[in-house]
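For this depiction, one protein chain was excluded, whereas all remaining protein chains were kept in their positions.
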Amino acid sequence: MISRRKALRAGAGLAALATVGAPSILHAQTKTLKITTWGGKWGEVMKATVLPAFEKEFKCTVSADQAFPFLPKLQVSSKNDPIYDVLHANSNEQWNAVVEGLVMDKITAKEVPNIADVYPYAVSDKIVGVTIFTSAIGLGYRTDKGLTKPTSWKDLADPKLAGSRGGYLIPVNSLGQAHLMMLGKVYGKGLTDLDAAYKALEALKPIKLVDFTGQMEKMLLSGEVSMGVIHDSGVYRYEGPNMQPVDFASPSEGVLALEQVLNVTPGSKVKELAFGYIDYMLRPDVQKLLAEAVWYSPANKKVKLAAKYDAKLLTTPEKVAALIQPDWKWYNARREDIDARVTKILKG
Amino acid sequence: MTSAAIKLDQVTKTFDGRVMAVDAVTLDIAAGEFFSLLGPSGCGKTTSLRMIAGFEHPDSGRVHVGGKDITDLPVHRRDMGMVFQSYALFPHRTVAENVAFGLRMREVPKPEIERRVAAALAQVALTGFETRKPGQLSGGQQQRVALARALVVEPPVLLCDEPLGALDRKLRQQMQFELKELQKRLGVTLVFVTHDQEEALAMSDRIAVMNGGKVEQVGTPTEIYERPRTRFVADFIGEINILDEGGQLRALRPEKIRLVAAEGARLSGTVETSNYLGGSTLLRVQPTTGPSMLVRETHAGARASRAPGDLVGLTWNDSDAVALES
Partner (left out) sequence: MSATPNRRPFDAGRAAYLTLNALLLAFLLLPIAIVLVFALNPTPYISFPPVGVSLRWFEKFFGSAEFMNALWLSLWVASVVLVLSIVIGAACALALSRGNLPGRAALTAFFMSPLMVPAILTGLALFQAYLLSGIGRPVWGLIAAHTLVAVPYVIRTTLAVLHNFDRRIEEAAAVLGASPVRVFFEVTLPLIRPGVFAGGVFAFIVSFDQFPVSLFLVVPKGETLPVVLFNYMKFDLDGAIAAASMVSILLALSVVLVLERLIGLKAYVKL
């Protein structure tokens, strides 16, 4: 039986739905900014604090899409009336988008004043749009399995780890793609040395493969893998009384950058507001709030994090120097060949 | 109960524009008559019945019931009863609801419906089965429900499409008696479609034998049996010997032939086979010339006197050899 209370709640739900259908009519006077954003803890903080404050300050409504896949939706919608004004994506996706003309090539401090305060990597030539946060991709490992803390990417190839090392389905996960390039650098002539990378990948078998980073996190937590490729946030965010014996290691060859990039669609009807949103996201207080919620390293140099975050995240020019940014434009152009090749290598 | 005469006037029906299902059929069925349409499958008997019911519209010709032309009247306004071979009971309704259906459609007041349903069920000896569903009844019981459902509305005409076809032999015979008795009691005009000649002979006041969409002969059972007009009718009903006397075909029933001494008989020959049938024995006799003859020897008590190989003589009255139309 559905209780009266539940029935009432359903009724309220219906009323809410009716408004969902026609937001533009209801809020005809106020501008609407259509953005994409992540879910999870990030999404909670965005919806609970960041976006309401933004809406209040900029007197607008924000429609935040948390439902993947963002890029196909943007592709299908009209370029003159895009479904999003601001695209939040990882760097590799932004490169896919810019090739199709779906996002802007360059954003400068002219449009977004806070760009003046970001680390160089945030607007480097490896980035389209603006990086607001980055994570470091390194090695996560169990501290209870008698392993010494890895110091090199090569440590993942340790024969002892056969079957208990973790990686990604490279065609669907950008951490896997970045790791492949890193293999080229560590075992060959550089990030673009694919032959060396393929050889090194072959040597990592047997390896447990997942498609989401979340799955890698769970495999480390449950001890299903002893060492795996992961971003620092995916380890640090589980800190607390129930912390499992898992730690993050930054290999000496450098960590890979996993950037959170914002960009504006060229056809946006509310460009001012879109730039304003990016600028807002780069404000030190907003950066601090989000960085400490999900353990992302802020792009703004002026952010002062609490000591425990400051100790682990990339918050100084020296620490930032360890970041290696892959050339996604180069990678995306070869993607089909790479996908075919790695699928063959990792099969079985 | 009222009853109505039915008249089919030059009624023709084709299917898919090609197959001539019913070909210029004219029939006069009297009020209160038990009238059978008899013939092999595909002879047009069921199509004729369905035109009376209104399920098929004739291409040409008219249908009259009770003196009124009903050719263009839709089925549900024809006020007839019908019993189907598959019974066609409403499986989702109880026995009582099935029987009440026609009364409900006629907007009969509820107390009267209850009274008449009870009476109709009593008439077919199904009192006490009111709340059962058709699926819980035997074939014979379902047949009775179908009958009660058709008769409860007191239709002037009852149409039956091979209603006993699905019953076993014993039950079928019993139902033949019951149906006939019921029809006489109610005085309803009953049109009965069957391919079973025995059934038609046993029950009907008159029979129309149909073949290839045409009526071959209409007559009482005795006329049809004793005086078949065409070779088809003679062949279709019972066993028959066809004699060819100088181009004139004559039909002679096996029981009209008497066994006599071989010398001086009309025909003499040898008994080929002897089929013991209980009340009679059917002999196949091969005369010295001509086709073999069927002879029925009836015996009140004694067994058949002839065995295969016996030489026998055959004789009959000229009047029993019926001349057939060519």
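Labels A and B are assigned to the chains in the order they are written; within every chain, residues are numbered from 1.
Here, contacts are C-beta pairs under 8 Å (C-beta built on N, C-alpha and C of every residue); 3 or more make two chains touch, one makes a residue touch a chain.
Everything quoted here is computed from the prediction, not taken from an experiment.
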{"item": "Neighbouring shown chains of the undisplayed chain, as defined at the top", "value": "A, B"}
{"item": "Full-complex contact with the absent chain, from B:13, B:149 or B:229", "value": "B:149"}
{"item": "Residue among A:103, A:194, A:221 or A:262 that touches the chain left out of view", "value": "A:221"}
{"item": "Sole contact to the chain not displayed, among B:4, B:38, B:53 or B:70", "value": "B:53"}
{"item": "Residues in subunit B touching the chain absent from view", "value": "53-55, 74-82, 84, 86, 88-92, 101-102, 105-106, 146, 149-150, 153, 159"}
{"item": "Sites on subunit A contacted by the missing partner chain, in the whole complex", "value": "9-10, 13-14, 16-18, 20-22, 24, 38-43, 63-69, 72-73, 76-78, 83, 212, 214-215, 217-219, 221-222"}
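The working rule: only the chains that are shown with their structure count from here on.
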{"item": "Between subunit B and subunit A, distance of the C-alpha-averaged centres to the nearest whole Å", "value": "87"}
